[in-house]
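Data first, discussion second: the structure below is written as structure tokens.
Missing here is one protein chain; the remaining ones are kept as they sit in the complex.
Order as written gives the chain letters A, B and C; numbering starts at 1 within each chain.
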């Protein structure tokens, strides 16, 4: 189906990507070229206009170029790994707290049956909801503007959990209680000091602990001069996973 | 529900993992300890017996410790990234060829509505089917023992495609034809020479090309001596993604 | 000895480094602070003035912050590795061509007895000489503004060689001729295509071939929040080393 007024388009230039909603009056300048509303509407996704590619946005591009950020997002490279690492599928109910800008939630929601999410900051909470609404995501997410410590949740209810808060050790016992036996809990932490502190707190509660980083190294896609990008994102956080023991 | 005869258990020792089906007579030795059938049956997942953790297997552990390999598998770190990078969801029909041992197929099948898969080697094909059957995976996968070049497929039918064969450039035009406009196609290739050759062949067919590696760096999960593992898997393959242009 | 007028000082702020020659009228602004000539002259190296550290420049800081660059320099992380990898010591005479801004030359000159260097570009050549002169380096270097292909050199004269030109394969036979038996030759190349082409050309001339990258990952030096830098230099070039076979 051709691109229509109001549609989202991922516009790819030689080396940049833009995610735009195509409304009358829209135009984009890049290098010496301009691309206007009239040149886009009616074209098929995948068309090439004036060296611009008009592509259909996918979840990754929506998160990277569409989501408003009130806080550091969980990068797609990490979110994709986390989602599967949690061992969830369409029958799973997942707990997430510290949803930030809602990027991981959007990824989890694709794989899980249901996501139940908590965010204590009203500003972050509202922004996440706005992000999901803007892009029609997270229909199976139930989010609450509350610190998880105050949430009333059933014991052994969740199939998995992901925690993205500064002091996850403060919540560990409650997390342990609400997870099903052997369910996986994941954490993202920026510093080694936090990882050490978390590992200590996990003793006796979680087993099969793993700690890792996911590094994404990009290459310039030029067939006759193939080489890595000069600069890369070298750190987004350490990931920690463990499974509830009893 | 407690572990029953015939159940799969992920047995975690201090530093190793085993995936085992618990049948009468089963026992496992590790270090100076032995774990027997009678000690496992009736226990809850998540129990700790004699320093062994009895955990519930998830998709990653099934692929890593359960799948029989007739060929190099696509590692979970890559498969998890690929699945989401393809931009698929429960409404998507995905094409995959070169299924090898069926690891990526199992991951794609969790996220997609349907996977249609081809494998030219009879040995690999049978092994993949056996892997899926053993672990009750891939119910929404339709696999054929055939080279994709001989498959009869409808034009603009697929929402995404993943190719894991030695000479993907030989299939590019057909892949382009059967993909929907702007759909993503991914590739895994071990050598830089292949990446160069593929990039050249993609010109005019695929846009928004990206080339990358995913590196997984593990840490020893010891709170008072946190440090990376001494050795890591340094290369599993280069990933290439592009979107069909018209 | 205290810092005197005309001395070089490596000025370290909270997160930046500057290499400056201290002359009357000198001042530097950083953040909300200013540091003036009068505050520096007469101080000992190692002094702390207004949150600025006044440090003694070493070779690395001279290369990184002092050398004028007419071309991409060979980074210290690579140069340090190359120098030792060439297997040279104070009795060695080393050949280098493609000296660029003269950074590697300055490193080689510390370890070798003598460096004989060629640079075809007059602009690069003059700049390198200027860099060395400014910082009193490379007394044991004999540099010529000439393409190495035109240099008259004795057979089996050099103990080692380093080549940093775009098409090193054009020079391989001559390099082979002027090296002593079993001497090491190194190369730096930005793309995988060049590495492939070089490897092919080395057959029959060089043995014990090694190809590698050196990656430097920096951490924020904060004891209670230890973590890698967000961004890193991800690629400066592939290194290739081989030893002359006969």
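Operating definition for what follows: a residue touches a chain if its C-beta (ideal position, glycine included) is under 8 Å from a C-beta of that chain, and two chains touch if they have at least 3 such contacts.
Keep in mind the model is a prediction, meaning the values are calculated, not measured.
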item: Sole contact to the chain not displayed, among C:77, C:114 or C:130; value: C:77
item: Contact residue for the chain not shown (choose from A:47, A:101, A:192 or A:236); value: A:192
item: Sites on chain B contacted by the missing partner chain, in the whole complex; value: 190-193, 217, 224-235
item: For chain A, the residues touching the chain missing from this view; value: 192-193, 195-196
item: Hidden partner chain, residues of chain C it touches; value: 10, 12, 17, 44-48, 53-56, 58-60, 76-77, 79-81, 83-87, 89-90, 107, 110-111, 181-184, 192, 195-200, 207-224, 226, 238, 240, 243-246
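Here is the rule we go by: only the chains that are shown with their structure count from here on.
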item: Whole-Å gap separating chain A and chain C, where each centre is the average of the chain's CA atoms; value: 41
item: Cα-centroid distance, chain B relative to chain C, in whole angstrom; value: 44
item: Residues of chain B engaged with two or more neighbouring chains; value: 192, 195-196
